[in-house]
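Some notes on the structure that comes next.
Note that one protein chain is taken out, while the other chains of the complex remain in position.
Up next, subunit A:
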Amino acid sequence: MSLIFSAKRFFTLIAAMVILTPTYAFHPGEPIPEEEFEVGEMIMHHISDAHEWHLWGGHHNSVSVYLPIILVDGGLKTFSSKHFYHGTPKKAVVDSLGKTVEYIVGSGPAAGYAMFEEEIYKLKDGELQFSKMEKKDGNEKLVYTEFPVNASALDFSITKNVLSLFMGAVLVLLIMGSVARFYKKNGPVAPKGLAKYLEVLIVMVRDDIAKANIHHHKYQKYVPYLLTIFFFIFINNLLGLVPFLPGGANLTGNITVTLFLAVATLLVTLFSGNRNYWGHIFAMPGVPWPVLIILIPIEIVGIFTKPFALMVRLFANMTAGHIIVLALISIIFINQSEAWGMLSVPMALFISVLELLVAFLQAFLFCMLSALFIGAAVEEAHH
C-alpha cells in the first residue's frame, strides 16, 4: 500500500518536472522557410531517441518538452536540454564535395558542448571536427568521418526513451499493484475488474510459458522474472503505439533496451546452467573427440546467437511497426494533398491494429524463448 502511494508520488514528481520545465521554441515574426519534406529524416527522427519530447508543430513553431540533460564529465552536470535546442547552429563540411551537416553548440550551462544528431560531444577549438589526418603510405591525408572525432560526453540524460521507460515502469507498478491489492484484500476468490483480465495473462505466463518449457520442479523460481519481462515489454510496446505523450517513444524498438533484455536472459540462462547444460556444450555426449573440435566453437557461438536473435527480433519488429505507420501517414505529406488521407489513414489504422497484435506477440515470444533457453539450461540428463 505504502509502495503504491510512494510510486504515485514519484510519478507526480516526474510529471511535475516535465510539466514545469517546458518552454516553447516559438519564434513569432520569423519567416517560415518552405522546406522540402524529407520522409526518411522525419521517420528516423521519430524512431530515434531525443533530448526533448516533441509535442506538435514544425521546425520553427514546434512545441516540445525539454528534458533534463545529465553529463558525467569531471563531476555531474545537469541542465535543461533547451540550452542545446536554443543554442547556436553551426555547419561543418563532411566530405570532399563540400556537403555540410548542422550541429548545435550549447549555450549557458551547456557551453563547451555541442549536439550532433542527439549525441553530445565536447567542443574542441569551439567546433566539432568531421575529419582527421590519417597516415597512408608514408604521407598524411585528410579523411572525412561520418561522426565527429571529438570526444563524446558520458551522457546519462533523461532522454525521451528514459522518460518513457520511467512511465512504463510506473504504469506496470500501478496496474499490477492494483491487481495485487485486489488479491490481498479478497483472498483466493474469483477475480473481478482489472484482476480478471490480467490474471489470464499472469496464468498464461506461469502455465503456458514457464511450466511448459521449464522442468516442473524448477519453473517456479523463474516465474517472477518471466512475468516481469513479459509485462515490461508488453506495456512498453503498447505505450509506444500511443501517438502522443505519454506514448510515442520507440522504447522497445531501441537496440539498447532490447540488448539489455537479451543480456538479462543470457545471464539468467548462464547462471541457471547445470552440469548437463555445460556438458552438452563442451563435451556433447556420444560424439567422438575430433567432431568436438568443430562442435565446441559452434556451441559457444550458439550461447550468444540465441539472445542476439532475441535482441534483433524485438528491435526490428517494433521499429518496423513504427516505420510503417509513419511512412503511411507520410503519403499525405509527400503528395501534399489531404485527399491521400482517404488511402493513407485506413492503411495506417490497419497497421496500427496489427501492431497491437504484434505488441502482444513480441512480448509473448521474447518471454517464451527466454523460458525455452532457461528450460534447456536446467534440463536434467535423461539418457
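In this text, a contact is a pair of C-beta atoms (placed from the backbone, for glycine too) under 8 Å apart; a residue touches a chain by one contact, two chains touch by 3 or more; residues count from 1.
FYI, contacts and distances are computed from a predicted model.
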Omitted chain (choose from "ATP synthase subunit b", "PaaI family thioesterase", "Two-component system response regulator" or "Carbon-monoxide dehydrogenase small subunit") - UniProt protein name: "ATP synthase subunit b"
Which residue of A:Ser64, A:Ser81, A:Ser157 or A:Ser370 touches the chain not shown here: A:Ser157
Hidden partner chain, touching residue among A:Ile104, A:Leu123, A:Val179 or A:Leu295: A:Val179
Contact partner of the left-out chain, one of A:Ile255, A:Leu270 or A:Leu361: A:Ile255
Omitted-chain contact residue, chosen from A:Asn150, A:Asn213, A:Thr319 or A:Gln362: A:Thr319
Missing-chain contacts mapped onto subunit A: 3, 44, 47-49, 70, 117-119, 154-159, 161-162, 165-166, 169, 172-173, 176-177, 179-180, 183-184, 187-190, 199, 202-203, 206, 223-225, 227-228, 231-232, 254-257, 259-261, 264, 315, 319
